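All protein chains of the complex are present and in place, except for one that has been dropped.
Moving on to chain A:
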Amino acid sequence: ALRRQRVEVNIELRKAKKYEQILKRRSISVSLVDVSPSPGEDHEIKMSLEEIAEAVNGSNEELQLLATQEVRRMLSRRNPPINQIIELGIVPRLVEFLSYYDNAPLQFEAAWALTNIASGTSDHTKAVVEGGAIPALVSLLSSPHMHISEQSVWAMGNIAGDGPLYRDALFRCNVIRPLLALVSPTTPIGFLRNITWTLSNLCRNKNPYPPLDAVKKILPVLLYLMEYEDKDITSDSCWAFSYLTDGPNDRIQIVLDTGILPRLVGLMVSPDLTIVTPALRAIGNVVTGTDEQTQAAIDAGVLTALPYLLHHVRPAIQKEAAWALSNIAAGPPQQIQQLITCGLLPPLVELLDKGDFTAQKEAVWVVANFTVGGTVEQVVELVQSGVLKPLLNLLSTNDSKIILLILDTISNLFLAAEKVGERDRLSLLVEELGGLEKIEALQNHDNNLVYQAALSVLDKYFS
């Protein structure tokens, strides 16, 4: 059987939904807040946009700072007027302020303002990048002021998060060394969280994947961060690993070579959903790799962890756990045997019977792959575990692909049965479980392939 890559569709949907939510939140606040022409409702200084532009472009240092601070405040509240700020044309000037080493407050305010501009849409981030921010921000990583270097890290996280283009622009600007140098045992936890998040964005996105040499430099630091007892750091680090394992086998190998696998498997059973999700994702990615890579995951204990996840309260987790299991079941008989030995059959049957529908579909794949790659004895054990009943029940689904998969699986079961002379017994069993009825009913199915597959099964094994 072939291992299957994870379907990307859900991520796109999830991204769109979150953006929607953010938009929704903004539109609610519009009705609550007075649309007043002057920004800044609760402090003394009120500057108009024109005044701000004048001050920023001028040479009076005090005014520059005041204006930049004002901009930062405007961008830090509800409904930040990002477009208006960009239209003022002051973004390049703000970038310039980043290099005013004798005016730390100004550097800080500018960095914060630019962070918030870059947090908007792609066009907003573009304005910041095209203003020349990247090299300036990289330089700021070496600032003697921690709050300034931290702000720079944050801004870079936003830029990297925009997409592979700007991510790689950061790499080309040599962001790695100064960024990683900021991680030390004395770094405050808040700062570490920011760094971890930015690193995760630097590992993120495909087309293209992050450059290998950069990844190789980041990995040791990620390992270090994974040891931290902090929810946010652990979660973001796991996400980074999930991104890095989401690729061709050579990428998976680089990650495996760090020895992180046992730690990741351990995190799969964390009580914290924000940690379980990325850890499971990463491991799921690993077992889409070669048999050896899958074996490494098995050796690290993934088969002990999976049963918990197969009946996790969240359907999404059930589904990904089943998907991972289906890829393990696509391996050689030795791995299928380990699947049996580690007691994965009972939870599998339960999932097939009562799990969330999206998870049930993946469970069908597990069974299907099992019947393709397993030995006759293993297939017999599979049938003895009670998998047939829920499997046949799923024939009443609307999903034609799944129906075809099930019919295919049934054929495989019969092939195995024939080898041990139990063909008739299997037919009887299928009939007793109501399966024959269901398959007969499929002759009336709209889908031609389904109809033909059903017919074929009936012909061969039930006539």
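The rule we apply is simple: a contact is a pair of C-beta atoms (placed from the backbone, for glycine too) under 8 Å apart; a residue touches a chain by one contact, two chains touch by 3 or more; residues count from 1.
The rule we apply is simple: contacts and distances are computed from a predicted model.
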Omitted chain, identified by the protein name its UniProt record gives, among "Serine/threonine-protein phosphatase 2A 55 kDa regulatory subunit B", "Eukaryotic translation initiation factor 3 subunit B", "CDC45 protein" or "Protein YIPF": "CDC45 protein"
From A:Ala55, A:Val71, A:Val91 or A:Ala118, residue that would touch the chain that is not displayed: A:Ala118
Per the touch definition above, residue among A:Leu88, A:Ala169, A:Ile254 or A:Ala316 touching the missing chain: A:Ala316
Touching the absent chain when the full complex is considered, from A:Trp197, A:Trp323 or A:Tyr461: A:Trp197
Absent chain, residues of chain A that touch it: 11, 14-15, 18, 25, 32, 73, 75-78, 80, 112, 115-116, 118-120, 125, 151, 154, 157-158, 161-162, 190, 197, 200-201, 204, 235-236, 239, 273-274, 276-278, 314, 316-317
